[in-house]
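Below is one structure, written out as structure tokens, with a few remarks after it.
Note that one protein chain is taken out, while the other chains of the complex remain in position.
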Amino acid sequence: MTGTVSNSTSSAGMPKPNTPVPRQRFFEFKKDIPASWSVILGIAVWICFFGFWEYAVWQQWTNEILLPGPVKVLDALYTMFAENGFFNDVLISVWRVMFSFGLACAVAIPLGILMGTFRTVEAFFSPFVSAWRYLPAPSFIPLLLMWFGAGDTQKLALLFIGVIWFLITLISDHVKAVPADLIRTSVTLGGSRWQVLRTVVVPASLPNITIAMRQMLAVSWTYLVIAEITAADAGIGAVMMRAKRFLHVDEIMAGILVIGVLGLFFDFLLRQVYRFAFPYLEGRS
Amino acid sequence: MTGTVSNSTSSAGMPKPNTPVPRQRFFEFKKDIPASWSVILGIAVWICFFGFWEYAVWQQWTNEILLPGPVKVLDALYTMFAENGFFNDVLISVWRVMFSFGLACAVAIPLGILMGTFRTVEAFFSPFVSAWRYLPAPSFIPLLLMWFGAGDTQKLALLFIGVIWFLITLISDHVKAVPADLIRTSVTLGGSRWQVLRTVVVPASLPNITIAMRQMLAVSWTYLVIAEITAADAGIGAVMMRAKRFLHVDEIMAGILVIGVLGLFFDFLLRQVYRFAFPYLEGRS
Amino acid sequence: AEKVKISGFTWPGYGFWHIAIEKGLAPDLDLQYQTIEDPYESFNLVAAGQMDVVSSTAEFTPVGVESGLPIKLVAFGNLSYGTDKIVAGPGINSAQDLVGKEVAVLEGGLSQIFVAMWLEQNGLAYDSVTYRNIIADDAFAAMIGGGVAASEFWEPYGANTLKALDGSSVLAQSKEPYWLQQGVVADGHYMTETFVTERRDTARKTLKAMYDAISWWQDNPTEGNQIIADGMKMSVADVELVLGKDGSRTDGGLYVYDFVEAAQFCGSAPGNPPFEQTNGQINDHWNLVSEWWVKFKLIKSVQAPDKGIECDLHRELYDAGYRG
Amino acid sequence: MPLDDVILTATNVSKTFGKKTNTVEALREVSFSVARNELCILLGPSGCGKSTLLNIVAGLEDPSGGGVSLEGKRIHGPARERGMVFQSYTSFPWLTVFENVEYGMKLNGVPKAERRERAEKFIDLVHLTRFRDAYPKTLSGGMKQRVAIARTLANEPDILLMDEPFGALDAETRWHMQEMLLEIVETTHTTILLVTHDIQEAIFLADKIVFLSANPGRLKTILELDFKKGKELKSKEDLIALPGYLECEREITALMRAEAGKSKDDY
Partner (left out) sequence: MPLDDVILTATNVSKTFGKKTNTVEALREVSFSVARNELCILLGPSGCGKSTLLNIVAGLEDPSGGGVSLEGKRIHGPARERGMVFQSYTSFPWLTVFENVEYGMKLNGVPKAERRERAEKFIDLVHLTRFRDAYPKTLSGGMKQRVAIARTLANEPDILLMDEPFGALDAETRWHMQEMLLEIVETTHTTILLVTHDIQEAIFLADKIVFLSANPGRLKTILELDFKKGKELKSKEDLIALPGYLECEREITALMRAEAGKSKDDY
């Protein structure tokens, strides 16, 4: 034995055996808070918001025609669903967003993957894609009308060009971040370029691609109203447009509400897809 | 000596001293390409684009009223600058985007930092901010007109609400990613909460906040046209709006072109700011 | 049946297309009505050869012609009969009070001419105010928010503004005899040149179907308004606000021309249209509007009316004995 | 070392993570003390709770039971007196070497002139004088750790806590750092509590080794390295040459092996 084992070194300076005081402060760095707090705070913000809104209307701070109170909006929402067949419009809008977004993904994912993988592809497309990100989508409505007519295709095309450029950029950035060592591993195991692409680059970037999709789906919802203003016979945006023509602001607000709820719902859905599709990921959101 | 030093182990299987063939393939994983290739490919895509466009117009594939050729667009652009005082409109639009974006940053940066730092702040604001991301900005034009009048404020407000929610989300995500060990280091050096916030959280997240700003500035440009359609006497969007009323599609396209160029220019500017403001960062873009 | 593509924005004044469709008034045509809220997008579709008929406000033709758009105004559809108003905010009681202030109009639209003419009528220069491009949908909010001193409105915005904004008042409205006589604030129906020339028979049938619908509506106003409300997806109350309840054409905000009146306005039938308008006034209207667009520097010159107006369809119908 | 010169005492420190159903017992009633000017090593198999214990001493975590006192005063929360160096590189990338070292003193309101003097002294001590105005990005991993050490020392803590400070460095750099640390102890007489699981490192550096056993972390034994007493070690070669070194390494290796064997498959 070169060391001496000493078991109890308790000596001077022993602290009194008082139970430690758990410090629970309201503002603590990066400290997780109890789930109950989250829920309470999350509800609190909405209560504050709706409360303030109703109060502002009640106090007549603003014009009631232009800013009806939340109760009136909910009432309008009920009427729209119960009597005006609004549900059908919602379905049509959801279909438009989903379909156009699906198309955008079908183009952006392969292109983004190729751009992220091969510098040559990137050098070719990147200047083009970056410039088109600034595209003011509404300005393209006349061209889209001409090319696609006044039907659904035109609206789908508008939603498509509203998100495609950002989507490509995000995806190619994520693919660029695939660790080089994963690719090198596959190559030294005898993988051909096509095999590496299929068995490494794609699965490695898929989780982050899904996150990019979630972000851009949110943007797609903000374009819905613009897309459905033009030549729309149905859809949430068309209903809001008509409501505007006859100054039914409560219906417009109801439409905004529905879009918000739908957006959150699909965000939640994609979160779940992420969870279930990538069970192998470390505990990330 | 426990090992034996053997100097030249050259023996059987010596390869012929032919010079190695450098494999330079066009599609190589993550392999940097010569700068000259980048430039050539980057120019190539624009030549392809403009070439195809001019060809399509020349072959009369589309209606010339609705899709004038690039030459005609450039011609219109020249006239607009030389004769119609378009430069002034451009300045006004730039000012609007910059000012509203500055305001958005002034709100989003502190709030995002607090949300990223303290879970309680996040729990309160996050449900609210996520829902408002889906906000279809154009639907708020009447309310903004009512609150802010028909002047500049209203347009600034629209540009503001178009980017603020995403900006807050992005910034708070980046702040959340500040390494906990940096914060803990400061705390064990005796830093108070305010000191930690000021001397660690802020400088550590600032580079990524700048990147988030770059991304959202791009989005801000896409909203410019929507903001300037209503009640605008000047600005790129107003000019495009008038051009639309009188079917001057070449001017609309010129407007789009200018917005694209401005977008790229400010992106470049922020990239430079990033470079010069954060010289201490490892060789990242 | 032959397909005819028609478009217009959500406005009861164009609702007769729905009646024509619903009641099968053009048995051998397949009329398809498409709602397109921005008329300029309808004209874009015309340029692309994808639209045959567009219903819109009546002032567009000179602009379209100068841009080379292959389009003709074939009929004056209706006259604003009180639905359009110039409403002033608190403290503004006369044209004089407006000098140097901002007025919300649809730039390059009828309302701009309406305001400009009204200013001149009151002895002021047409450019003594600043025109702000805010459509009526938004102008209500803009007036409440301040900033604009007056605005040109159609219903229901005018009535709502008067109700919501204390001290607001009507400065002018389209029901006044002068405006009715001038016929400035009106809707028209446009057809593409190819449609008019190459499918003339169809064009005639299409026009006839619309006038049949108007007659039918005059006889069955309640059911007609219901059809229009359903077709436009608006409430019956909103339709009645504009078209009236009893088919008399004078108990709403719009006066709808029947076939003979429209033909007279076009100069394709003998006699004078109502409101002291003259036979063939459509050409004067063309010149009036064109002159204003030149003043506003939106077009370069006034062209001959026949470049943008086609009144022979009415004449042929009239000659064939049709009377609506 | 007289027993009454104890600076830090941990008494029956326990720690349980998680809530209700899903709890992990990381530490169970661990007691030990560190004497003034001592370099005490916390050694033990992976996951035995070394980092948790160090975090409790630093005040970054609260113990579930028991407590720690410094200079006889019960500790609450993190403080300047207990500076910590982490395994990850924590030199602030936006500050130069000098500014990094000065940072802690700035937080504590040390006047500028003194700050400058002390910073330069400690930069010298860790051999970074040449890099005084360089940003961390231009430094190697070892150099970044030296910045962190200098920064903490310049802040004059009563005890320096280090959690595997050399764990991310390559073998060769690790040597240099260990030798430098002994040099620093020689000069500054700082009290150090250092976590590692590298046995050679522990033997080379330690005055005393506190060995924890795994699942949950309990005090297994405290080793006083008698064979090193009075010897001056400057380099690893000196250690290897020391009689008793091999025996000591073998003994600790056996201890480690016994603990690690408990969960053989999960290495």
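Order of writing sets the labels: A, B, C and D. Residues in every chain begin at 1.
Here is the rule we use: a residue touches a chain if its C-beta (ideal position, glycine included) is under 8 Å from a C-beta of that chain, and two chains touch if they have at least 3 such contacts.
Every value quoted in this text rests on a predicted model; they were computed, and no experiment measured them.
Within the set D:Pro63, D:Pro78, D:Gly104 or D:Gly142, the residue that contacts the chain not displayed is D:Gly142. When the omitted chain is restored, the residue from D:Arg28, D:Arg151, D:His197 or D:Lys220 that touches it is D:His197. Here the missing chain is touched by one residue of D:Arg74, D:Arg132, D:His176 or D:Arg218, and it is D:His176.
Mapped onto subunit A, the interface with the missing chain covers residues 179, 181-182, 184-192, 195, 199-200, 203-204, 206, 278-282. For subunit D, the residues touching the absent chain in the complete assembly are 45-46, 127, 130, 140, 142-143, 167, 170-173, 176-177, 196-201, 236-237, 240-241, 246, 249-250, 253-254, 256, 260, 265-267.
Keep this in mind: only the chains that are shown with their structure count from here on.
Distance between subunit A and subunit D, defined via averaged C-alpha coordinates, is recorded as 44 Å. The multi-chain contact residues of subunit C, meaning those touching 2 or more other chains, are 40, 44, 47-48, 137, 140-141, 144.
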